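Have a look at this one.
What you see is the complex with one protein chain gone and the rest in place.
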Amino acid sequence: MILNAILVYIGEALVAIGVFCDLAASIGIIRFPNFYTRLHAATVGTIGGAVLPLVGVALMALGADWLGNYRFFLAGASIVAGILILLLAPVGSHVLAQAAHRAGLAPREPIAFDHLEEDRRRGGKE
Amino acid sequence: MVNLKSAIPAMVLSFIIYIVYTGSIGPYDILTGAIVAVIIGLLTGAIVVKDPGKTFDPRRLYWLIKYTIWYFLVAEVKAHVDVIKRALSPRMPLNPAIVRVPYYVETDYAMTTIANSITNTPGTVVVDIDYDRKVFYVHWIDAKTSDPGEARKMISLEFEEHAGKIFD
Amino acid sequence: MISLHDEVTLFVMIVFPIYLLAFTLYIIRAVRGPTIPDTVLAIDALSFDIAAFLALLAIIYQSPILIACTIVLALWVYALDIYVSKYFTAEEMGD
Amino acid sequence: MRASELFVLVSIIVFIFSLAYITSLGGLGQLPPVNVRLLAQRYLELTWNPLKPFMSSSGYESVTAIVWDFRGLDTFFETAVFYGAIIAAIAIYRGVKISGKGRTTGMSPIARTITRLSTILIPTVAASIALHGHLTPGGGFQAGSVATVIVVLIIMVFGRKALIRKGMTKARILLFRSLGLLGIGFTAVAILLAGTALGLNAYVFQNQPKPFAPLGFPKLYDGMILGGSLLLFNLFEFIAVTAGFTLVLLLLSLGEEEVRGVVEK
Amino acid sequence: MMIYTPLGIVPLMLTFAAFAIPLLTLIIKKKWFYHLYALLFSVVALCYTAENFWLVVYGVKQPISYLFGGWIAPLGIVYTVDGLGAVLGLLIGIDMVLIVLYSIWYMRGEEGIEWYYTLLLLLESAMIGIVYTGDIFNLFVMIELLAISAYGLVGFYRHKREAIEAAIKYALIGATATTMFFLSIVYIYGTYGTVNMADLALKTRLPWITQYIPQATMYFAHLSGTGYGNPIVATAIAIALALWAFTFKAAVFPNYFWLPDAHPEAPTPVSAALSGLVVKMGAYATIRLLYTIFGVGSLIDASAAGGWSLRDVILFIILLLGAISAMIGSLVMIIQNDIKRILAYSTIDHLGVIFMGIGVAMHGVSQAVVAIALTGVVLHMINHSFGKTMLFMASGIYIKNSGTRDITRMRGIGRLLPVTSLVMVVGLLHLLGVPPFGGFFSKLLIYNALIGAGQVAFALILILSTAISMLGYMRIIVNLILPPRPPELIGKARESIPATTILSVLTAIIIIIGIYCLTGGINTLQAIVEPSTTLKGLVQYIDSTFSTYMLPK
Amino acid sequence: MIEVFTLAFLMLVSVASVVAAYLAIRERDMVKAIVYSAIQSAMYALIFYVLMAPDIVLVYIPVSVGITPAVLLFVTKKTERYDGD
Partner (left out) sequence: MNLSLMTAYVVVISLYVNLGIALYGVFARPSLVKKLLAITILSDTANAFAVLVGYRWPASGTPKPPVYTNTTFNNQTLHYYVSHAVDPLPQALVLTAIVIGLAVTVFIAFIIIQYYRLHGTVDVRKARR
């Protein structure tokens, strides 16, 4: 009984942190000036705002015995979804940034220096 | 041809994922899970696992667990706090740049671990990678230096040490 | 003494408006996003957050089986990233 | 041009407002109602009902039960519709040689590694969805479309030629597709064939025994809920749908230079 | 209790045969095998449809039904076949065998013949499913199956610009129309709480039909309740949306524009199938919707103060649309130069006539007249189906021999191909409605029904459109048969034995229909299809679906 | 209380879907239009989720967020990127 309560409270704490990260990320994604800086805000949104709450939900579900037997399914699926997001989200950001940089889709300003652009010019490729 | 040795780690991983996703350990789940794991392991083992001897090495597992705990409790928290501060502060202090970060690990998995760790910590995103010269191009929200060696120390040194121990 | 069940419901109720606010902001960025990567990025973050939110909803609706949807959302949004970036980097989509 | 566009716009607005007006007049009753329609209650009662062994389906999930048991014919022909679309696409590309030779560009090494890893994760999740189709939400089509993610990823990240070189040639995919569909068909008529052989009454798409038609698929074994024909249907549909999507994506990703000489004449 | 397995197995078997083809292509590469395969399965389907026809008309002498999965009516899907469905099923069986035979000759040099036959088998399966089904959502699925195989077949000549354009137009508008039909089903389900046709037919006539089939009413009410919400408005919108889809399928006035592109561009056997059979499915579905489900005595048939009920309005609109498309078809036909386009516009004309026949059954029209109208409609479907199949096949022979579709450029070719020309003339006269042939009787019946219902203006339009279409038919004869033989084709153009054999069979069928009608066949046909309009037939239809409840509990 | 939240969520989602659909139709750049239609599909998936149809969500997300944009992007890559006008 106590164990259930502890699990639920930890889960709630994680979800609360996640919500805060989420809100901050959405504000950041609105406020930041260009695509590359928004990428960082989006990372906050995915890791802090999605993986963390999913783990929290899994813990909550393990503690929430009123949900019946299927709560283990809830917990397991949340964990698997969290792991998948942890693996896939950075790759998504990376390929998106790569495409944006190679095809010049988004403005890079403001930027202090750009080694990639230099190397690409020097290498003469693409 | 199908390599049985390299299929076994894939089978174990598949079975674990199946059982965790299903969330129950009735006879039906274990039976179907075993069948699915064997089929998927045989099909994908050769693609996924290059060196089957490494997979069940306890030292590597220890480093993996240590790395996971350290990564989530320290690196992520620091980076999150930093970016959230920037996003919410009224002046929005930004100094973005794309910087070269070399890496010195051998295997693909280690390289991917480093790259994903860099991207997953807010504030740094791997924009491009030069696979031949072993260089990441990292977009850094607060570029403190333009020297690749310095940047490597600041961004990826710790990830690299762990990744090298886990996968190389 | 408030039961654990009600407490969880109350907690989700408090969290709910914040989520809605965040979603609205994401949607605004997705719709306004001056370039295509911006829009895709906003959808990306939005969908991962929605995945977490759907897991919470499964708890307050007391229907654990609703969770199956989250994993699908996460997978396909990642695929969307992949092919949008493939569109811009490759000559042919299949190469 | 402007006038016709305006005409279209006006007629569409009128159409929408008439529909909205009719719905607000209560054409469908109160939305949402407190009780579902009676037929739906019957479906819900009969999905899993050990008290009525001759009148119930064999899984926990009502939607899968309707899709493959109560209204199995619809789903069978729905599969046929998808099959027809694929066949029409193949007919457009008839005579095109699909080879795996040549260079592939692909995407960044990071994406490659992660895709390699997810060839384990995604099919496992998909198989779980398919095999628990009668217990939790999901089923053959759902699982097949989840498994398609990995095909999309391989085509995008490694290139279609890598897919072909790994052994997924067009002929082999068609073989899987056909096997899945024939499996669905044989599951549909299995009880009929058995009944004919034994001289008993039987129906097409029969799952559980009915009065006068005593044959049926196994429902429970040693506490495991097997789901009768639902499990087989889901499994075969999983194979068929995955192969079908793979074929569609393979044909779509063919390079123009491979195709142009053949299909244009 | 009797289980009519042949009824349930036909579309399933054809689809199954189509499913097996990709597997066979991996083993067998010979072309003749696929020709024989398709022929085998269409002949088997013909046997089954003939057996069903025999059962409905002579064996059981009332509608028969088949339960899929053994589930009782509104829970599961039921095939219910009455006289109308059985006749059309037999028609499809016969016609498809002829079309497959003709394809063996016409498509012999084509590449990818196995995919062609796959789509053709799916097409036949879909059509038989449409006429047999007793479930409105299953009707939607079968219409989609019909549609997708038809799109694929229209676009089969992939290197022809017009063919691809026609396929794309057909597919885009068709997808919109069928979506609207789905929306209509949603409204019907939302209002009546069921998707079974017999159940719907019962629910729309609820208060008074209880006295005829009290048990069935009780059972259906036990399983699917009574109505929800305000049924009349929802029904009105449902019928409007469904008619959008059906008039598209049948190529009637507002939605006819795809047909003159799609039908000529398909391979000729497919044109024959599309014009001969596929468009009839729209008309059949309209009959099921407006006669069986929302028929006489249903809740939209209650007349308002002005004497017009909602059903009257809908039927009058159908009548009007039929008249307009008859006029458009016949008028546009006479300015075309492409032989297959002329035949395609003639299809629009005849579908208009069929819809005029459907629209007769308004309030106050006597039962006898309605029966005559429906008999005329079904007879016209049969006549037009065989006639148009024959004409397309004959035109296909011309096209194969001359290499063009323009009638001004193939002048005089008819003299080189005497048998084909003879068949062509017979077919044209048949469709025109010249007395010894069957076409006359069906037009006469529809004309009689229109006069009997007091719609004199529409009867005149029928005559007028026939007269105008005569000009179009005459242009074919004048250009192809009367001029002297073209020198450059002498020696090249030859009759081929298989094609002329099929044409002779069709000619024989047409002449037999004519003789049959002369010797009292009309009365037989009327006895078969009349139950679809009467209360007795309706009660039988519902009873056949319901009688499966006579199981011990 | 849950009812109110369901209401709020449904309202937000349906309004967002209208906006996304409008933009998807009006946008001249096909790639953008496809991405907007993906937003619209995601919003519909949420509607399905709140209307308690997990089966449909499981089918709908792969079909409408995943495969349809993939197919349309393939088509756009092989044909024209900008539409008319």
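Order of writing sets the chain letters: A, B, C, D, E and F. Residues in each chain are counted from 1.
Keep in mind that, in the parts below, a residue touches a chain if its C-beta (ideal position, glycine included) is under 8 Å from a C-beta of that chain, and two chains touch if they have at least 3 such contacts.
These numbers were taken from a predicted model, which means no experiment stands behind them.
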| query | The complex has one chain that is not drawn here; which of the drawn chains does it touch? | reply | A, C, D, E, F
| task | Would you mind spotting which of E:68, E:151 or E:219 touches the chain that isn't drawn? | result | E:151
| In the whole complex, what residues of chain F lie against the chain that is missing from view? | 2-4, 6-7, 10-11, 14-15, 17-18, 21-22, 24-25, 30, 33-34, 37, 40-41, 44, 47-48, 51-56, 59-60, 63-64, 67-68, 71-72, 74-76, 78-80, 83-85
| request: Identify the residues of chain A touching the omitted chain, counting contacts across the whole complex. | output: 68-70
| remark: Residue positions on chain D contacting the omitted chain are 4-5, 8-9, 12-13, 15-16, 19-20, 23-24, 28, 30-37, 39-41, 43-45, 47-51, 60-63, 65-67, 70-71, 74-75, 78-79, 81-82, 84-86, 88-89, 92-93, 136-137, 141, 248, 251-252, 256, 259-260, 263-264
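Following the convention adopted for this analysis, only the chains that are shown with their structure count from here on.
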| request: Work out per-chain C-alpha centres and flag the one nearest the whole-protein C-alpha centre. | output: D
| Maximum centroid distance from chain C, chain identifier (CA atoms) | E
| message | Quick check: more C-beta contact pairs at C-D or at A-D? | response | C-D
| said: How many angstrom lie between the centres of chain C and chain F, each centre taken as the mean Cα position? | reply: 13
| Taking each chain's centre as its mean C-alpha position, how far apart are chain B and chain C in Å? | 22
| query | Which residues belonging to chain C are in contact with no fewer than two other chains? | reply | 23, 36, 40, 65-66, 68-69, 71-72, 75-79, 82-87, 89, 92-94
| query | Tell me, which residues of chain A touch at least two other chains? | reply | 25, 27, 39, 41, 70-71, 73-74, 77, 80, 84, 87-89, 91, 93-95, 97-98, 102
| task | Please list, in label order, each pair of chains that touches. | result | A-B, A-C, A-D, B-D, C-D, C-F, D-E, D-F
| Contacting residues of chain D [partner chain C, same complex] | 104-107, 111, 122, 125, 129, 136-138, 142, 146, 149, 152-153, 155-157, 159-160, 252-256
| chain A - residues contacting chain B, complex | 21, 24-25, 27-28, 31-33, 36-37, 39-41, 43-44, 47-48, 69-77, 79-80, 86-87, 89-91, 93-94, 97-98, 101-102, 110-117, 119
| message | Applying the document's contact rule, which stretches of chain C touch chain A when the two form their complex? | response | 4-5, 7-8, 11, 15, 18-19, 21-23, 25-26, 28-29, 35-38, 40-42, 44-45, 48-49, 51-53, 55-56, 58-59, 62, 64-65, 67-68, 70-71, 74-75, 77-78, 81-82, 84-89
